[in-house]
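Handing you a structure now.
Moving on, here comes chain A:
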Amino acid sequence: MLEVSNLGVRYGRHVALEGVSARVSKGEICVILGANGAGKSSFLGAVAGLVGTEAGTRIVMNGKDVTKLDAHLMVEEGIALVPEGRGIFGELTVAENLRLGSHARRAKPDAGKMLDFVYGLFPRLAERRRQLAQTMSGGEQQMVAIGRALMSKPDILMLDEPSLGLSPLLSKELFKSLATIAAEGFGILLVEQNARLSLKTADRGYLIETGRIVGEDTAPNLLKDPKVMSAYLGDAAAAAAH
Partner candidate 1 sequence: MSVPLLAIDRVRKAFGGLVAVNDVSFEVAQGELLGLIGPNGSGKTTMLNLISGALSPTSGNILLSGQPIAGLAAHKIARIGVARTFQLVRVLPSMSAVENVVAGAVFGHNRLWGGEALTLARELLARVGLKGREEIPVAAMTYIDQKRIELARALASNPHVLLLDEWLAGLNPSELRIGMELIREISAQGRTIIMVEHVMDAIRSLCQRCVVMNSGAKIADGISASVLADPEVVRAYLGDDDDA
Partner candidate 2 sequence: QDPVRIGVSASKTGPLAGGASGVLWPNIKLWAEKVNKAGGLKVGDQMRPIEIVEYDDKSSPEEAVKNIQRLATQDQVDLIIPPYSTGLNLATAPLIAKYGYPQIVSTGNANDLDQFVKRWPNTFWLLGPAQGIADGIVGTLKDLRDAGKIGNRVAVVNVSDAFGLEMIKTGKPALKQAGFDIVYESSYPLGNQDVAPVIASAKAANPDAFVAYSYPPDSFALTEQAQLQKFNVKAFFVSVGGNLDAYGKRLGAAANGVLIMGGVNASDPVFQAYRKEHLEVTGQEADWWASPVAYASLEILQQAVEHVGSLDKEALNKEIQSGTFKTVIGDVHFDNNINNNNWTVGQWSDGVVHGVRATGNLQGAQQPVIKPVWPSN
Partner candidate 3 sequence: MNIPRNELLAVGAGLAGAAVLAFLPLVTEGFWLSVSVNIMLYAAICTAWALFSGPTHLVSLASAAFFGVGTYSVAIFIDVLPFPALVLIAVAAGALLAILVGLATLRLSGVYFVIFTLGLAELMGQIVTWVQTNFGGTIGLYIFTDLTEAHLYWMLLALTVIVFMTGWLINRSRLGLALRIIGNDEAVARHVGVDTARARIILFAVSGAFIAVAGAIMAPRYSYITPDAAFNPMTSFLVVIMALLGGTRRLWGPLVGVVPFTLVMDFISGHFPNQTAVIVGIAFLAIVYVLPDGVTGQLESLFRRRRPTDQGLLATTVEEGR
């Protein structure tokens, strides 16, 4: 559904991504793993149209070339992003944030249904409809951000570290719901530090290192891969528990 080839991003003289190719299909959960500064967020930003890309980049969505489209048009094409740092509208209420999620034309017809779905996923948001988003707790804000992205009824949902700041319980539930969402036919592209949890949920994964893709495999394979184990799973619990 989403196909990216030869994507390049540079900030001034600094090359953040080079020759990156990846794809996500319908109903699939795909995770991108990489150390900090590897370029994961830049990748999502570039696909979402927020970050300018280099010549040669090609982004195809549902068979249509969308390489040079502006961010707001990308949403219409079915690509939604939950950015790093959430990017919610702090001075608007929770309900308004969600309503804005369905601002895209493609989302309007099913806005009501999606709203119920989101409130079902995060009951806390339903309780706090009228609260200003910026006064919500860190985790609650994350729910607003994810909920808002879902509201645009995307074909591909991209999430940049969605479990950041969520309680263990909620993280688990989030990943469960991601699986549900994918099962409904959405494609999901995920950047996540919690490699273990995400690989358990995902179908496939990419490894990214200093701006280039260095590996790609199915999630179960990656979970077994010793290199991945040491670099991204780290087995922190084992290492840290004396």
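As a working rule, contacts are C-beta pairs under 8 Å (C-beta built on N, C-alpha and C of every residue); 3 or more make two chains touch, one makes a residue touch a chain; residues count from 1.
Basis for inclusion: all candidates are chains of the complex that A comes from, given by their letters.
Source: prediction; values computed, not measured.
Peer 1: Need the partner of chain A in this complex, chosen from 1, 2 or 3. Which is it?
Peer 2: 1
Peer 1: Can you list the residues on chain A that touch candidate 1 in the complex?
Peer 2: By the definition above, chain A touches candidate 1 via 33, 35-37, 84-85, 124, 135-140, 142-143, 161, 164-173, 193, 195-197, 231-237, 239-242.
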